[in-house]
Every structure is written in structure tokens, then in C-alpha cells.
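Sharing a structure below in C-alpha cells format, with a few things to ask.
Yeah, one chain of the complex is gone here, protein chain that is, but the others are all in their spots.
Letters are used for the chains, namely A and B, taken in the order the chains are written, and counting of residues starts over at 1 for each.
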Amino acid sequence: MENKELLKQQVTELASRVNGELEESFGVLILKVNAPYIIETLTAAKKFADVPCDFLHDLCGLDLGDHFEVVYQLSSLRGQQTLRVKAMLNREDPVVDSVTRLWQGANYLEREAYDMFGIIFKGHPNLKRIYLWDDFEGYPLRKDYVTEPIEVRNITRTRIEGE
Amino acid sequence: METLNNLLQTLNNLFLIIAEAIRGLFADPHSVWANLTMDVINFIIVVVIVVLAALILILLERKIAGWTSQRTGPNRLGPRGWFQTIADALKLMGKEDVTPAGADKLIFKIAPMIIFCLPMMTLGVIPFGKGMAPLNLDLGIFYFVAISSISTLAFLMAGWGSNNKYSLLGAMRAVAQMVSYEIPLLFSLLGVVMITQSFNLGVIVEAQSRVPFIVLQPLAFVIFIIAGLAELNRAPFDLVEADQEVVAGPFTEYTGLRWGLFFLGEYGNMTAMAALAATVFLGGWQGPVFLPGYVWIFMKIGIVIFFMMWVRWTFPRIRIDHLMHLAWKVLLPLSILNIFLTGLGIYIYRLVMGG
Partner (left out) sequence: MNMNINDTEELILNMGPQHPSMHGLFRMVVHLQGETVTKIEPKIGYLHRGMEKLAESRTYAQFIPYTDRLDYLASPHNNWAYVQTVEKLMGVVVPERAEYLRVIFGELSRIASHIVMIASTALDMAGWSAWSYGFRDRERILDLYEMTAGSRLTVNIMRIGGISAEPPEEFWPALKAFLDDTPEMLEEYYGIFFGNEITQGRLKNVGILSKELAENLSITGPVLRASGVNYDVRKAEPYSIYDRFDFNVPVRTGCDSYDRTIIRMDEIVESIKIIKQAVHDIPEGPIMAKVPKVIKPPAGEVYHRVENPKGELGFYIVSDGTTKPARVRIRPATFINLQMLPIVALGWKIQDVVAIFATLDAVLGEVDK
């Protein structure tokens, strides 16, 4: 499709500028970049010539065992282009720039990622927990979060992956 | 034919005959003691009317609600649900009496009592038959409207005394609404007063012997009903106790029988307003002779109350600035126009009829 070719061209060019990797999965282009480059990547994606990816569908965190990722699902209201951008983060120190100045709709989504994973978004106007209560300890969606309450932890065995 | 006429006359004057009989028990039928006894009996009758009206109306409201929503109302207790009110009353009496911690105790407790007393005072001037007004005051309408404005004060007392932000918000809305709508209410009644040249409700009813005033003053009737609904805080003007925004407004902190008193007071006030409408505009106890006068007036009150309930369950609630707009910019000019037209009409009538 015309649209797809144009998009692939522009994304490849962008990837070379920001040291990113390009993949494709089930028909959707995925662009992986390191955390410091994310604002530059997304601003450029929003302004692609002919195929701007200017609508943010979703922003979520992903725990892949050895590193975190923040996944941005982009597409456009006026075209067929879809793009997935992933920012790679360190597990010990997950910090990334907030995209609220590009899309106001990222506000609650980033708060949720912070609440569930502990990812800090620099520049977010109000980074507080959104689903859990304010003095909750721990970040539930991380793979090393233990789900049994503390009274039960010592007397039951922990879950083993793949059971 | 003669006996039928006599029978109807007796039925019509039934209560007057009973009153004469009771007076006759005293040595001097017009002494202080006789008058005092009659007054006490009148008072008891008015109280009974108010309480009965409130009790019946609670059930009737729910049945009419069901009728507009195409379902039956309560139908479990008693034959077709007629004992529902007794169950409600018993439930309310059994509830715990909770007073909020920071509330102003005196004001908190007095407010429902005031609301419940008002209908008893206002219903005293309504003539239920020829010469059958419990209180025959020359100041009839004036007294009625003056007493019913005290309910504004009672709402404010309830809202302030509850020490609750929701209650205060509701009470402020109540004051704004009730004060704004009293003026069109009063002005719409002025047209009738101009025609009859008297405030006395008995005289007003007598003056409608040929044609009821709703025919002569249709605009005033419409304004009266709308302003009356706003005075009573009934939908579509029930922002005061809007369930969805301020949870029950000034009544949030009242439980048990105190809340029951508010409720009964609202129905009593509704009866009083309907009674005034029936007396001033629909002809009071006047009607074809095959039914006694007191039956006619209760039928007319019933029709007005039915209409009020029907409106409640049909319309959504109006917003506060639309409410104020309606009162000051629509109803007030219309009622002044009505007075002007009435005056013009009286002048032309006198000119045409001569003298």
C-alpha cells in the first residue's frame, strides 16, 4: 500500500537519526529507541510528511524481565498509518520524558504507568498514583511483585512461572 | 321532588346543623365558652384534614408515579397497596433519632415542627362550604400568603442547623427560589381581588356563583400554578432537594420522624396551595346541587393535586439560572400585564354596564 511504503521510508530514516531499531509484527511497524531519544522521535513521528502519526491511542508500560519498556501506539484520524514506538528503560532507574506537552491525553496514562510500574515521567504536571491509594508500597505490575499478603507469604509457597 | 330537595339541602348544611346543635348545648349560644368550644372543634377538624391529606397523598403520589411510568405503584401491603402509608409511618417511627455533632440543636429541632404547623394555619381560612370556613377572616388571602412565606425561613433553619455543606447549599437555593416566586404568586391573586374588591375568601367564592374566575383570569391561573409549584419545591422546581446533586439538600441530616414531618409538611402545603387554587379560581364549594358543597371542594382540590403530581413525574429538573430567569423575566412581567388587563377590563365593564 502506498501509505505503508511512505511510512516505512520515513520511519527508517527516523530510526537512523535516533539510533533506533525497526521491527515488524503482525503488519505493524515497531520502532525501538532508547529512553533519552523519545521526545525527538515522537515529535518527528507527529510531523511526518504525508503520513503524520498524530493520534496517541495508548501508552503503557511493559516489564520484560531485564528491562522496562514504554509502548506508544500511534495512528492517525485521517489516514491508515499505524506505528508502535517503544522506549527502552533501565530496570534500576526507569526515567523517561513525559509526552504531555505533545498530547494532553497522555496525562492519566502516564500516571497509570507510574502507579503500576514505578516509571518516573520527567515533566509530568501531577505524577501521583491514580488507581491505588497514595501510600501504597510497591509497584504491582512488575514481575517481581509478590501478590500474597505479608501474613500469608511465609506459610505458602511462591508461584513458579509456567505452572 | 320536594323530599329530594330537602334531603340535598340537609346534606349540604350538615355541618352547620351539627354546629348549631353543639352551640345549643350551652346556656348562651354565643357566649365565650360556646365560641371557644367551636374554635377548638374547628381546629381539630383542620388538623385531621391535614394529617389525612398527608397520609393519603403519600400513597397516591406513588400510584400516580406508577401510572405515568406505565407500571403499578406499591401493591403488596393491603388490598392494592392501600396500607403502604401505615407501613411507611411505622418504619419512620422506628428509626434512630440522630442529631449531627456540630448542629445547632434548637434550630435543628424546630425546623420540621414549623413546616408541619404551616398547613394547619393556612387551611383554616378556606371555606369548605357556605359559611363553613373555620376562621372567617376579612384578610383571607393576605393571611394565607403571609403564613406560607414562613416556610422559607424553616428551610433556611433546617439547612443552617445541620452543619453540613450540602444542606447549606440546598438551603441557599431554597431561599433564592422561594423568595423569587412569591411575587408572581401574589400578583396573580391580585387580579381576582380587584374584581371582587375583598380579601375575604368566603366573598370570593360567592362572587363566582355565575362563572368561576378561571374563565375571567386564565393567565393568572397559569401563573399561579407555576409559581405555586415553585413555592412548594416540587418538580420541575425541586432543586432544593435534588437527589442527584445535593443529596436531599436541607433534609440530608434528618432521619426518622423528623424527616417524616418535613415530608408531611410538604404534602400539607401542597393541599393548602391546591385548596387556594380551587377556592380562588375554580369556584370553591360552588357546584350543581346534586352533591353537597364540601364534596365539590374536595373534588376540585383533588384535580389540582393530581395535575401537580402528573407534572412532577414528567418533566426533568430546571437549572437554577433558568429558574431565576423564569421568575423575574417571564412570570413577573406577565403578572403585571394581567393586573393591567384586569383593570382595563373592569373599567370597560363599568362603562358599558353604566353606573
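Please note the rule applied: a contact is a pair of C-beta atoms (placed from the backbone, for glycine too) under 8 Å apart; a residue touches a chain by one contact, two chains touch by 3 or more.
Worth saying up front: this structure is predicted, and the values here are computed from it rather than measured.
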With the missing chain put back, one of B:K165, B:K329 or B:R350 would touch it. Which one?
B:K165
Absent chain, residues of subunit B that touch it
65, 68-71, 165-166, 169, 235-236, 238-239, 242-247, 313-322
Tell me, which residues in subunit A touch the chain that this view leaves out?
25-26, 28, 54-58, 60, 62-64, 71, 73, 77, 80, 84, 103-109, 112, 116, 129-133, 140-141, 145, 147, 159, 162
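As a convention for this text, only the chains that are shown with their structure count from here on.
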Return the distance between the CA-based centres of subunit A and subunit B, expressed in whole Å.
65
